[in-house]
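First the structure, which I've put down as structure tokens, then a few questions once you've had a look.
The complex appears here minus one protein chain, its other protein chains still in place.
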Amino acid sequence: MLSAVLEQTLNGLMAGSVYVLVALGMVLIYGVMHVLNFAHGVLLMVGAYVCHFFFVRLTGSYPLSILLSAAVLALLGIALERAVFRPLQGNLRNQVIASLGLILVFENLVIALWGPNALQMKVAATAALVPLGEMRFSVQHLLVIAVTLAVVLVLFSFLKFSKFGTAIRATSQDRMAAMVVGIPVERVDWITFGLGTALAALGGALIGPLFIVFPQMGDAPMVKGLAGILLGGMGSVPGAVIGGFIIGIAESVSTVFLPTDYRDSVAFIVMVLILLVWPRGIFGVSVRGED
Amino acid sequence: MARIVLGIFLVLLSLMPAMAEKQPYLLHVLILCFLYAIPAVGLNLMLGYAGLVSLGHMAFAGVGAYTAAVLMVDGHWDFWLALLAGVLAAGVAGAAIGAICLRFRTHFFMIVTLAFGLMLYSVMNNWDEVTRGAAGFPGIPRPAPLGGFSFGPLPNFYYLALAAALAAFAVQWIVVRSDFGRVLAALRQDERLAQAKGVNTMLYKAAVFALGSAIAGLGGVLHVSFLRVAAPATFNLAESINAVLIVIVGGAGSLAGPALGALVFVGLPEYLRAAAEWRLVVFGVILVLIVLFAPQGLAGFVKRARA
Partner (left out) sequence: MSAAVLEVSDLGASYGGRRILESVSLRVGASEIVTVIGHNGAGKSTLLKSVFNLIPWRSGAIRLQGRDILGLAPDRILAAGIAYVPQSRSVFPKLTVDENLRMGGYLLSDKALLAARIEKVRQLFPVLAERAHQLAGTLSGGEQRMLEIARALLMDPKLVMLDEPSIGLAPRMVEAVFQTVGMLRNQGKAVLMVEQNVRKALAASDRAYVMELGEIRLEDAAPALIGDPRVARLYMGRR
């Protein structure tokens, strides 16, 4: 029993890592632009396909493919910010609806280009199993967690200590004040959007070898990343990290006690409960005029 | 002018089974159009007229569909009674869940409706004893004959779907023109002002949430009766998103919007000449373009073309 819980905790950390990467991107974009991008999960999926393409078709190097995928998706994110989200600035409803349209576009674009069937992405180097006590985990498993933790660390240092990172925080706290002190808010917008989509691509590239790459693979991470964001407090960046990990661990550990069918429901239930009982989440963020 | 066009359109639709005798596929597509248009009418009342963007709308259609399915197959209820029960169940679920969701605004409202939609879907998908789970609920009967008129054959079911769609549009027309509809419009314009005038805004919004969900339930019951099987995937997040897209593309807050949207969403992909895989991509791009450049949707184009 205990070992099962431990094993599932590690599994949950892995799944949670992906939710954290999605949640970080969504929460950064939400903070700066006040856009809730429901297409973020689809961008994770596109990132996985792009990584697969570079890895299997072109380079054969997994680390290089991850980087290239993040770069391509950053460019895609910047393009979307320019073409879709910036023109709709201030129109919350239309931004959300446009992001729903983008889900349709990218999911079907991927089906058109790669077909509806799942792809395999076997990375020999990270497929080896590592014994941990009585359990064995693949190197890829641990890689996902390690890379996510490293990314979180780098991102936090960037936001905390760099001038531009501070400007990102400043813009998300008060956009008008940011303009008044001369922060180029539009540049903050597109860089944040590109950063956010690159993080999603990273998530997709990292889980590709663990599971399979398929057109709907981003749907669950988007919803669960969102649950993590709510749990952490809508708009809080550290909250998104902690919330994402908690959702991942909670749903994995739930499989020890509940039928696995209900694994996915954990996140939905957490979402509703948090909103009803504790709408400000762990980090108690009040969001501009919203209940 | 508009009435003449509408009249011609209705005559054409009612003559369709006779005209398209040799083309069952055309009837099939039109029936699907009706079945998508009905929940879209419900969502249009919520989204277009009351400004409530629900991302879980089709889950309520599922509540209606599964209620009717269980009553018909396990409870041996008559189709028409089961239909009524399904519509009521969807409406009650809409009122109850709507009352909770309406405590939230803007993004948070959307997220809660999304979460409830996913929860309802999860129940349909996993409560194997009642809903038969992910494999779907088989053996749902076509409607019982009414006065000797059987709904088994495609043209006959076509008339049922057409009648139901017309009924939904009629309800929409009545609601929008009623005092209730005028209060909703006032709410959408300026909720604080409406509140200051003593309107119980919560009650009105919950009522439109319930009504919209009940209409979705009607569509859901007919949909599974048409397919003879209820599958959770018919009521998942993707379908809820599609419902929003239908309403937006058609023109949120316009009477004909859901019909135009469903026609484009179901009909256009079926007849687009482009390769099959690219149809939905094109549709998604059209949608984003509409949001960017024509927020009134297709109904807005029609209106402008006439003006």
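Letters A and B mark the chains as written, and numbering starts fresh at 1 in each.
Definition applied: a contact is a pair of C-beta atoms (placed from the backbone, for glycine too) under 8 Å apart; a residue touches a chain by one contact, two chains touch by 3 or more.
Values in this document were obtained by computation on a predicted structure and should not be read as measured data.
K.L.:
Over the full complex, note down every shown chain the hidden chain is touching.
P.N.:
So, taking every chain into account, the missing one touches A.
K.L.:
Where the complex has a chain not shown, which of A:Ala4, A:Leu113, A:Met179 or A:Leu258 is the residue touching it?
P.N.:
Touching the chain that is not displayed is residue A:Met179.
K.L.:
Applying the definition given at the start, please give the residues of subunit A touching the unseen chain.
P.N.:
Per the touch rule, subunit A residues meeting the hidden chain are 163, 166-167, 169-170, 173-174, 176-184.
Here, only the chains that are shown with their structure count from here on.
K.L.:
So, what's the distance in Å between the C-alpha centres of subunit B and subunit A?
P.N.:
Centre separation, subunit A to subunit B: 32 Å.
K.L.:
Under the stated contact criterion, what part of subunit B meets subunit A in this complex?
P.N.:
51, 53, 55, 100, 103-108, 110-112, 114-116, 118-119, 122, 125-126, 237-238, 241, 244-245, 248, 275, 277-281, 283-285, 287-288, 291-292, 295
K.L.:
Spell out the residues on subunit A that touch subunit B in their complex, using ranges where they run on.
P.N.:
Residues of subunit A touching subunit B: 36, 38, 84, 87-88, 92-94, 96-98, 100-109, 111-112, 219, 223, 226-227, 230, 234, 259, 261-262, 264-265, 268-269, 271-272, 275-276, 279, 290-291.
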